[in-house]
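A single protein chain has been omitted from the complex, and every remaining protein chain is retained in its original position.
Labels run A, B and C following the written order; every chain starts at residue 1.
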Amino acid sequence: MIIIMKHHATADEIAGAVAHIESLGFKAHLSSGEERTIIGVIGDERPIEPEHFELLNGVERAVRILHPFKLASRDFHPEDSVVKINGVAVGTSQVIVMAGPCSVESREQLMETAAAVKQAGAHILRGGAFKPRTSPYAFQGLGLKGLELLREAREQYQMPIVTEVISPQEVTLVAQYSDILQIGARNMQNFALLHAVGEIQKPVLLKRGLMSTIEELLMAAEYILSHGNQRVILCERGIRTFETATRNTFDINAIPVLKSLTHLPILADPSHGTGRWELVSPVARGAVAAGADGLLIEVHCNPARALSDGAQSLKPENFAKMVTDVRRIAQAIGRTV
Amino acid sequence: MIIIMKHHATADEIAGAVAHIESLGFKAHLSSGEERTIIGVIGDERPIEPEHFELLNGVERAVRILHPFKLASRDFHPEDSVVKINGVAVGTSQVIVMAGPCSVESREQLMETAAAVKQAGAHILRGGAFKPRTSPYAFQGLGLKGLELLREAREQYQMPIVTEVISPQEVTLVAQYSDILQIGARNMQNFALLHAVGEIQKPVLLKRGLMSTIEELLMAAEYILSHGNQRVILCERGIRTFETATRNTFDINAIPVLKSLTHLPILADPSHGTGRWELVSPVARGAVAAGADGLLIEVHCNPARALSDGAQSLKPENFAKMVTDVRRIAQAIGRTV
Amino acid sequence: MIIIMKHHATADEIAGAVAHIESLGFKAHLSSGEERTIIGVIGDERPIEPEHFELLNGVERAVRILHPFKLASRDFHPEDSVVKINGVAVGTSQVIVMAGPCSVESREQLMETAAAVKQAGAHILRGGAFKPRTSPYAFQGLGLKGLELLREAREQYQMPIVTEVISPQEVTLVAQYSDILQIGARNMQNFALLHAVGEIQKPVLLKRGLMSTIEELLMAAEYILSHGNQRVILCERGIRTFETATRNTFDINAIPVLKSLTHLPILADPSHGTGRWELVSPVARGAVAAGADGLLIEVHCNPARALSDGAQSLKPENFAKMVTDVRRIAQAIGRTV
Partner (left out) sequence: MIIIMKHHATADEIAGAVAHIESLGFKAHLSSGEERTIIGVIGDERPIEPEHFELLNGVERAVRILHPFKLASRDFHPEDSVVKINGVAVGTSQVIVMAGPCSVESREQLMETAAAVKQAGAHILRGGAFKPRTSPYAFQGLGLKGLELLREAREQYQMPIVTEVISPQEVTLVAQYSDILQIGARNMQNFALLHAVGEIQKPVLLKRGLMSTIEELLMAAEYILSHGNQRVILCERGIRTFETATRNTFDINAIPVLKSLTHLPILADPSHGTGRWELVSPVARGAVAAGADGLLIEVHCNPARALSDGAQSLKPENFAKMVTDVRRIAQAIGRTV
């Protein structure tokens, strides 16, 4: 941590800041510039927020030196992590495609979609059983019945499945059915839930909050890692900005930034990242070209009848076309799908 | 809902959209402009999202006509709601002040702060026992021990208390201790939690998410109201923007906007809304001048030793000065504190 | 400037960074922490951007220590600046009200509005002659004819006037007519225009860009000040955020932040800050309660016939009511209107 004193800070204020730093068990290191004194705080600053120092008399600002995350950091784990899920490995040179309906709506709908995405080349089947919905009047998912249908599709089509868990109470239940537990964007800072999935041994797909920074995403991963679960897959799914032409703004920059900061694999979700099906394929190609380790795609056999997110769901034929296009992009950068 | 067809939409596409609308049980009402056809959807559109229609062939865009919330809307409940809490009424001409430490840290800290805020004129004591923290390495609150200390302070200083609940499992427990249950900003769209507090009969203080629109705040309130709990108090606490000079941007516009859209009372939290203690008093004055029904303020006897949010906590003497200033503002607009 | 080296930075990389710093005429000051080396850059860093250092091998990040502005900074000019305009002083304990139509549309419209705002207590008349409009098909202002009408209103009602200048070519012309030159939000970083108004001796009303940070606003002021014109008045007018319920988000935090960073006076423009006339009065009260030195308000005798910005214009009777309300707020904090 670096503490920047105010322009007119007195000697007493500087001494006070130093005494405070030392009382916390850190060493203080003074440096007087032409206009300001700055104080280096020597020690592991991670548990402390810069704001802590900003209320000391004469302090103008404090700046973190270290990233606040450690287990998620590439500094301490230089090689890429590979997350293995029943025969599928995320984080290698193969780009992994997870696809399926937003919500599980019925056996027919799920089986038909599962067959189609399997045939088109998807590796993992997605589908929501517990649905977080903005409106209390909207379809909330089939719950346990949805989990059972997912298990059935899993057996029939021999694909691992990923489904969302929205509350700590249901973590154990969902873990009995699903190969991967998904933490949705609105729950990225639901710390009770992060704590709960950190204590089981199942891969977690952690989606970036729609207004969370990259650093906050890595701190959410740190929660899970620090509770003992090392199998975390990150997912960029678009952030909220002033632009209203699309539902979210897919942050393609985040892909190479995350690759440099962390060893964890990164997926891209262009369905939520754009909110419009006709934009999914171009943005999926872009994400893979920029280095994403996989894709999460919503597919529905009859989007106009979907009970949620129809507008951003691809029909099977468009999904198959997308996989073909993405495969060519992957090959152009020396990867496979 | 209004559906706007594309410029080159064909007669078949228009007929298809009409058939789809009717298949959902709505009536369709066509209107042909010079360049586009638009279709009105007649019926209660609330359970449906506009995006649902946007994937039909030939449709360019769909626009909601009705607000998606109903129980929270002033349209159906024109008079202001007043939430009563053991003798304190929120939503009248009296501006209510809730104050106390960010976290309950110890008996001494809590009692000293409670005495100070009571003396300065606060009506309700706040304090966190379960703390949602961005870092897994930061202080997570005293938990049950914190609740017990809050109950003790409540008895000793005869003030109702408000404390946060962060997980559905703890709703019953926290409700046994606290007069008001607080839903924090990061949990505003934790729907499992909203569901749980909607099923008990305790007032809820619902903070706006730092990434949430005013409409989403009202939809979160609608969750609670629709599950049977009518005592909801809203709280504006700053939103995330591109500006980095302050921790958040306090959205003062939201106060009169919410007053026009909903009958629920609105508090302002300038501590989180600014993130810096020296900005709390000016923004508190501004919020009350703009019509807020109350304030939520962080106070700590020794902010430099606070285990959380010290930088935005007022010392007791500054809090007392703030209450005096706010009282004058309240009087200038015909209210009291 | 502080330069933070990467975790694995080598001794050679550190030596290279030091050599680079010294080659630019600065001194380097090394400090080795447990995990990182940091380097202090001693000297006047203002002309250099932190990014300049970030491409050196082994450098992770560079952080500014000094504010990049100097003439605008309160550090070097502790007392408040007062800008005098033909008998009206901005920056004293009196809150100054500037009001009038968005655009000058006709003699009748301007004179009627001028009479009304004068009577209600406004100190300065505003009105646009050159209008920057998002659409090339919208009314672009009366130009020179508008300036002449403003001069006529100025004489008749004995009020100084403020009008916008949108291009360097017209600075001399507008300065012949107007008492204050307004730089609009979309031109806040039109550096050629800032340069031009910096070279004349007329007060400048500089509006914050809808996408500009507080620091960038002060850098824009620094442009004007550094070219020789010391009479700059700042104006907060709302920023662009994700919230769509209002046209902009009025950043009330900016008022006390600017008061602490700069000696220049600060106005508030709740007309643009909200975009809806019924929100103007509550936000005007809030801005004055938070410490604004004045208000800029759009008033129109017949908003539904306004050629621009009718939706955010107050009718004269509502404006008069607002001035009365604001006066009470000003008195509550020891100021006048």
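By definition in this document, a residue touches a chain if its C-beta (ideal position, glycine included) is under 8 Å from a C-beta of that chain, and two chains touch if they have at least 3 such contacts.
These numbers were taken from a predicted model, which means no experiment stands behind them.
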Residue among A:255, A:314 or A:337 touching the omitted chain: A:255
Residues of chain A in contact with the chain not shown: 211, 213-215, 239, 241-246, 249-257, 260, 273-274, 278-279, 282-283, 285-291, 325, 328-329, 331-333
On chain C, residues whose C-beta touches the chain left out of the figure: 20, 46-47, 49, 51-52, 54-56, 68, 132-138, 166-169, 186-187, 189-193, 210-211, 216, 219, 222-223, 226-227, 240, 247, 275-277, 303-304, 306, 309-313
Interface residues of chain B (partner: the chain not displayed): 2, 4, 7-8, 29, 31, 33-36, 38, 40, 42-44, 63, 65-66, 75, 240-242, 244
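Throughout what follows, only the chains that are shown with their structure count from here on.
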Taking each chain's C-alpha mean as its centre, the one farthest from chain B: C
Chain nearest the overall C-alpha centroid of the shown protein atoms: B
CA centroid of chain A to CA centroid of chain B, Å: 26
Rounded Å distance between chain A and chain C, as computed from the means of their C-alpha atoms: 38
Chain C residues counted as touching two or more neighbouring chains: 241-242, 244
